[in-house]
Structures are given as C-alpha cells and as structure tokens.
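Note that one protein chain of the assembly has been removed; the remaining protein chains are unaltered in position.
The chains carry the letters A, B and C, assigned in the order they are written, with residues numbered from 1 in each.
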Amino acid sequence: MQKKIIYLKDTDSTQQDRVNDFYTLFSNELRDTNLIEQASVVRIADMGLYEKGVAVKILPENIVYTGLKNTDVKKIIEETIKGNKVIKESLYEKKSKQMRAVLKNCGYIDPESLEDYLAAGGYKALAKVLLEMKPEQVVEELKKSGLRGRGGAGYPTWMKWNFARGMNSPEKYVICNGDEGDPGAYMDRSVLEGDPHSVLEGMIIAGYTIGSSKGYFYIRAEYPLAVERVQKAIDQAVEAGLLGNNILGSNYSFELEIRLGAGAFVCGEETALIASIEGKRGTPHPRPPYPSVKGLWEKPTIINNVETLANIPQLIFGGGAKFASIGTEKSKGTKVFALTGKVKNSGLVEVPMGITIREIIFDIGGGILNNRSIKAVQTGGPSGGVIPQEFLDTPVDYENLGKLGSIMGSGGMIAIDETDCLVDLAKFYLKFCVDESCGKCAPCRLGGYQLLHLLEKISEGKGEMEDLDKLKKISYAMQKASLCGLGQSASNPVFSTIRYFEEEYKKHIIEKKCPAGKCKALIYFKILPPKCKKCGLCFKNCPSAAILGSREAGYVIDPIKCVKCGLCFDVCKFKAVTKE
Amino acid sequence: MKKITKEDIEKIDPLKKDLGKSWIKVGMSTCGVAAGADEVYATLIEEAKKRNIEIDIRKCGCQGACSVEPLVEVNVEGLPKVLYGRVNKDVAITILERHVRNKKLLHDYIFEIN
Amino acid sequence: MKKDRLQADLEGLVKKWKSKKGNLIMILHSIENIYGYVPRDTSLKLSRLLDVPLARIYEVITFYNYFKLEPPGKHNVSVCMGTACYLRDASSLIEEVEKILHIKEGQTTKDSMFHFDVVRCLGCCGLAPVMMIDEKVYGKVKKNEVADILSKYVKEEE
Partner (left out) sequence: MYKMIEAKINGITVEVKEGTTVMEAAKKVQIKIPTLCKHPDLPPSAACGLCIVKVKGSNKMFRACCTPIEDKMEITTNDPDIVEVRKTVLELILSNHPNDCLKCGRNSNCELQSMASDFGIREDVFKKFLRDIPQDSTTGTIVLDPTKCILCGRCIEVCQKGQDVWALSFLQRGMDTRISPAGDIKLSESPCVKCGQCSAHCPTGAIFEKDDTRLVWEALKNADKYCVIQIAPAVRVAIGEAFGVVGKNLTKKLYALFRRMGFKAVFDTNFGADVTIMEEAGEFVERLLHNKGELPLITSCCPAWVDFMEKFHSDMINHFSTCKSPHEIVGTLSKTYYAEKNGIDPAKIYMVSIMPCTAKKYEITRSGEMFASGFQDIDVTITTRELSRMIKQAGIDFLNLPDEEADGLLGEYSGAGVIFGATGGVMEAALRTAYNIVTGKELEDVNFIKTRGLESIKEAEIDIKGTKIRIAVAHGLSHVEEVLNRVRQAKKEGKELPYHFIEVMACPGGCVGGGGQPYNVTDALRLKRSSAIYQDDKDKELRCSHKNPYVKKLYKDFLGKPLGEKSHKLCHTEYKARPIYIR
C-alpha cells in the first residue's frame, strides 16, 4: 500500500504556534501507533483554504479535514490512516466557488502554442460557425445566451452584433478593446497573455457574423507581453490558415492587426478608442451615431471587450442555452474579477454571476488581511462605487450592483478595511479621473477638478459643511451633463461614498478627524507620559526635530513641526506614542 | 505549418498533451515575470539540461494567484500535482533535484496540492 | 550618428506604415522606442513624409501619456499608483522617491540620471506596492528600501 502523507496547515494566520502543536500531536500519535511506515506528516506553506482552522489533506486519497481540534488527531490516525475510513463530520466538502470558463486555459496551456490551444478544444467553435452556421444563427445563439458586454456597461452583445450585421456596407470592422485602464483590474491582460487564441477565435466569429473582413486588436502599450503574445497568436493563425483568405476552406476571409494604445484611460470609451486608432486625440464623440452604424473610418464597427470575446468560443461550442444556465435572470455566465485591496488572497477569480460579494471576499479571497474587519467593497474602478459591508450578501450582477450605486465595470473588486479612509479613497479615484479626463467637455474637466479640490480641502481639515453640498451639486451636474461614460461616472466614487459614509465626511469636516487615521493632516501624534520610558528613540528618529525634551525631562511632540511621518510611532517600543 | 482543416481540429485529442507525462509549468504572465518568473524558467531549462533531468518544461499564463507569484506547477508521475509559490532561482533548482529527481516534495513552498 | 540612424529609420517606418490605416500612433511608438521621446525635427519630418499636419502630431503626442517631448532621464523610475498599490501605501514610496531625488512626479533630476513618474497599474497588483526602474519591477517595496534600490543605479554609473 502506498504511504499516506498528511499535509498540515493552519489556515488561520493569526495562530502562530498551533500548527506546530498539531504537528507534534500527529507525529507522536503516528509513532505511538507504530504507523510511521504507513504515513508521515508534513507542514506546508498553503493549501488554498482560508479561515477553516487547522486543516489536513491526506494523499493519495485526497481527503481534506478542516476545523480540527486536538482530540481529532487520534481519531484521524485511527479511522483514516489505519482504517481507511472517511470521518464525515470533519470532512471538508470541496465546493469551489470559482468557475473557470473564460480563464479555463489561463495557467494551463502554453499561450504561445497553437497546438496547446487546439488540444484544449480551440477553434472548434470557429469551425462550427464557419461551416455549419449562418450569421443570423450566431446572433440567435448569442441572444439565447444572454451574454452582456464585460467591459462595463453590460450592453447585450447580440444587439450590438445584430445592429452591425444589418448595416449595408462593404466595409465593416471588429475591434477588440484591450485598453484595460482601471487601476487594479487586469483580467484582460491575463486573458491576452494566457490564452490569446480564445480572443482571436471570438473576433473571427464576430467578423463572420457581422460581415467584416478586418479586425483590430487595440491593446494598451503598457502590456508589452500581451502585445507580443497576441502578435504571435496572429502569426500562428495566419500560418495555419485560421486567418486570411478562405478560413478553414470556407468562403470567409478575415485579417487582424494590432494597434497600440498610448496611455489614455478614456480610450476605453468606444468613440475615443476609434479616434485613437484613426490617429487622433482620444476624445469621445457624441452618440448617436453609434459605432455599429458609423464607427471606425465612418464604417459600421463593433467593439467588444477582451473578456466578452473570450466568452464567445465556449458559448458557441456549448450553445447559448448552456451558457444561459449559469448566472442570474438578467446576468448570464461567469465574470472575472480582479480581487485586490486588503484581501488575503489577491488575484484573479472567475465566478458565476449571482455569487455574493461575501463569498468572493471570504471564501475565495480568504478574508481581510491581518484579520481586520471589512468596511466596504469597491467595484467598478474609478467609475464605480463602494458597497458597505451590510450589503455583502448581495448577489453580484449588473442590476444589483447598479442598485447599490456601483457598477460591474470591467471587474475590479477592492476590499476596504477599517484602516482605509473613504474620503481618501474618493480622492484617489478622483485624482485618477482628473488625470485621465480628456479635457474636451467642461463638466468633466472642471467638475472633476473642483471635486478633487474639495476632497483635498476636506482631508486637510479645512472642509466646511457647505463643501458637502458642493460635492453633491457638482457630482450631479457631472453625471447629467458630461459627454461620455467616463465623465458621467467620474463622480460615482464621491456620490457613493457620501451615500454610505456621510458620517465619515462629517467627522473630517466638523471634528477634523479621520477615523481611519489615513488623512495626514488630521492625525495627531502624542506621547503618553505614563507609558514613556524616556529612552529617546523617538527623539533620535524624528526627521523634523519635532520632538522636544530630554532623557531627564521626558519628551513631547511639537504639533507644528510634526510632519506626521509616523516614525516615532513605529520606533517606540513601549507604545507610548499614540496616533489619533 | 500546413493549413489546418476542420478534420485536424476535430482529430486532436484534448488529453494527449498532458497524460502520463511529467512536466513543469511556469506562470509567465506580467505578474509572474515581474516577480521573477522569467529567471525561474531560464534556470529550470538550463539546470535540467546541466543535470540531465528529462522533463517537459513549459510556459503558461496566469493562474490568478498573483500574491504568491512566481508560480510553478509540477507534475511528476507517482507524486501528487503540486503548485509551488514564491519560487526563486534556488527553489527552482531544488525542485529539479528534490521533486523531479528524488521524488520528494518541497513542503515550504506548496501552495496547492492535488 | 543618432540623427542619421533616425533619418533612415523614419523613412523605413513611414514606408512600412504609410499605406496602412491608423498608422500615426504606431509610428510614434516606434520613434519613442528609439529615442525615449519624440524630437521636434522628427515630428516635422514625419509631418512631411506622412502628409499629416504637425499640429495633429502634437495634438496626439501631448494627449497620450506614453509620448514625451523631452529626452528622458537615464533611468526611468516609476511608482505604481494603481488601486492595489494605493491601498498598500504606495504614496509613501512616492514621497520617499521625491525626497531622495529632490524632484517631483514627471520631472527629471538635474544630472538627467533619473526621471520619475507615477503610473497607473503596472499589472502586478499581487506584488503591491510596486515600483519599476527601467524594465525591472520591484514588488512589495517598503519605504526604507527605496534608497537602497535607487543607490544601485547610482553605483552602476560610478
């Protein structure tokens, strides 16, 4: 019989010594029961499980027990190691909340190998479309699937395609929008880098459906690896006859080229992206006319986000109905989120629509770092909003997030804990929008700038109550009067933080305090005389000579000289320096 | 490469590439590369050759666990499939020696095991 | 020397791209890759060769962050201020770099050794906070490590 191995891990990071205790317990028990030949125990770095207490995984059977108590050790050795039986009460039912569809190949196949992609079932959907389906049938499948654009707004993909398909024009274009600009979202980059052929396949299918023979990949120049891999994929596809004339022996011909972005967030907006490809400033144009009517070089054009296109092959292959079986009533399929912020396990996750935010943060993300408590979750990036912790059980879909004042966006999800200041967060996003505003339309250009100024004023402790009204007034005007989606949503971070955390704003304004201790101007460091041992370490470390006193007399902080660097707070061994 | 036909696409056995073989995959997306995956990949190739260890070493995309990059997944016959995290050059060599050659796991770097 | 090379490169570039639609930004990328910025006489030449008004070229160069009109520093220091890095206190890294190099974001040191930028998401959120010098990414950087990292590049020169 193969030797069993017990992998041991304490999934609760606050417990430092417990895993060693268990290690000793298991080792002793194995030795006492003379099972050393049959099994061994090892401690490992991670198991991909979180907040499940002490956990063991027993191979080769792949049995996982979680939440173990000391008394369980004996039982496991007795029943599982010796008796080959599973202990039902402790068994961890592996029910992964993740569902990898778009990411199914990412991390599993070699993105630079067409063969790998083919072996993973690649281009079967294309073959089916080109050789067995009419364009209208593809649209029909899309309609059945309920797929909505993954770039932000969630516009039904079939409608976009169908519009363009119906346009009578000899020239039409397909554009893949790979100008992922949300700070903190990088799923598109991952897909382009990890599985470029799936996006290619999606684009060719899109081209066939709308009757286009030319497509462009618009990729951020900041993603050189993605550009390199996509270019390789295009070259491979050309060589294999998957691009070019008479693809797979059909009558359909299609070619693809890459165009680079050049560092402008607004180019994620469709009309700005088109202007950018045309070699102009990436400023948005009024819609209508919509790109599907008058797009690139005034020709009908569809623009789909990377993730949307990566969904196409599996959707076609499995059929629209199958795709629609996942998700909620109005939001179908899976969504990739870039989970970051104060979450333990940051990274990309793909989940079925309808999963709750709590499940994403805690079951997949492993909860909040340093076991702090969660304050809110920010979704949708600079155009999105915050969702306070009381709504964490909301199922994720386009409508629900919208109701809460946020958006799905491209899928950034950021966990915010009690040490994060919402005024500061709003300021961060506003700064982004101000930097990225194209400057064309007054409400966005000037409104954003004024909002940022007001937020800075508040976080510096100079805020007045009427500033809160001004924030609301400008936010509303920006929403209504800005030309494009960027401007219309740029005030969302302000809107939503005021909506849920107005008290925190008021604390900044009235009490001149930042509850999270983030806004520097509102933090005050103080030395508590009873705790101070007069060691002088703070005195020595202070970069601005703000600490006065001597080893005899003790020390005080001069609030005027203090630059609030926090060094005294960090170096004090006796916790005699306080921050408030 | 010759032009692919529909038959080619359908003929390819989806499983044939992975079955029964020993392999190492290195996550080589931007996050991985930023964390040093390219060095790990190069080390693995170079050292495997130097040490006459025959194993298929490949690149792959991002698995999503960005906080523990670089990630190296190792599948050796007879051993569980292991995902190692925070791999550096030295760990890469140890993986070759210990895991691949001597069929022992590097417990301190296991992030997922199946 | 450099000038000659550009002359040849520029003509080659225009030849390669002229017949393709949507070429301006792609050509500017190539020029930027050669020089690290887009010199004025290059823009003037490009304007003639492509038959695109110089004003359009400048409109584009100054609109997009990626293109620069001034020669860059020898080493490009970027601190990422994507959301993940922001939440993990990248702003303290920015302060630190500014303090050490005595320049603000977007500026170049007097000796042209370092140019400093604050950038949006380098795509390594898992490693936040991140700073990048030239092509090399430094992840999980602590404030007190900044000086060490920068000093490596100064030493290299000596």
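We adopt the following convention: contacts are C-beta pairs under 8 Å (C-beta built on N, C-alpha and C of every residue); 3 or more make two chains touch, one makes a residue touch a chain.
Fair warning: this is a prediction, and the values are worked out from it, not measured in the lab.
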item: Interface partners of the hidden chain - shown chains only, full complex considered; value: A, C
item: Candidates A:285, A:330 or A:372 - the one touching the absent chain; value: A:285
item: Residue among A:38, A:169, A:450 or A:541 that touches the chain left out of view; value: A:450
item: Sole residue of A:67, A:135, A:319 or A:439 that reaches the chain not shown, by the stated touch rule; value: A:439
item: Of C:63, C:86, C:116 or C:138, the one touching the omitted chain in the full complex; value: C:63
item: Touching residues on subunit C - with respect to the absent chain; value: 40, 43-44, 53-59, 62-63, 69
item: Touch list for subunit A against the chain that is not drawn; value: 264, 281, 285-286, 288, 434-443, 445-447, 449-450, 453, 470, 473-474, 476-477, 480-483, 488
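In this section, only the chains that are shown with their structure count from here on.
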item: Longest centre-to-centre distance from subunit C, chain (CA-based); value: B
item: Between A-B and B-C, the pair with more C-beta contacts; value: A-B
item: Separation of mean Cα positions, subunit C and subunit A [Å, integer]; value: 26
item: Separation of mean Cα positions, subunit C and subunit B [Å, integer]; value: 34
item: Chain centre separation in whole Å, for subunit B relative to subunit A (CA means); value: 26
item: Multi-chain contact residues (two or more partners), subunit C; value: 122-123, 125-126
item: Contacts with 2+ other chains: residues of subunit B; value: 30-31, 65-68
item: Subunit B residues within the subunit A interface of the complex; value: 1-6, 8-10, 12-17, 25, 27-31, 33, 58-68, 71, 73, 80, 85-86, 105, 107-114
item: Touching residues on subunit A, where the partner in the complex is subunit B; value: 7, 42-48, 57, 59-60, 62, 103, 105-112, 114-116, 118-124, 127, 131, 186, 189-190, 193-195, 223, 225-226, 236, 239-242, 248-249, 344-350
item: Of subunit B, residues touching subunit C in the complex; value: 30-31, 34-35, 65-69
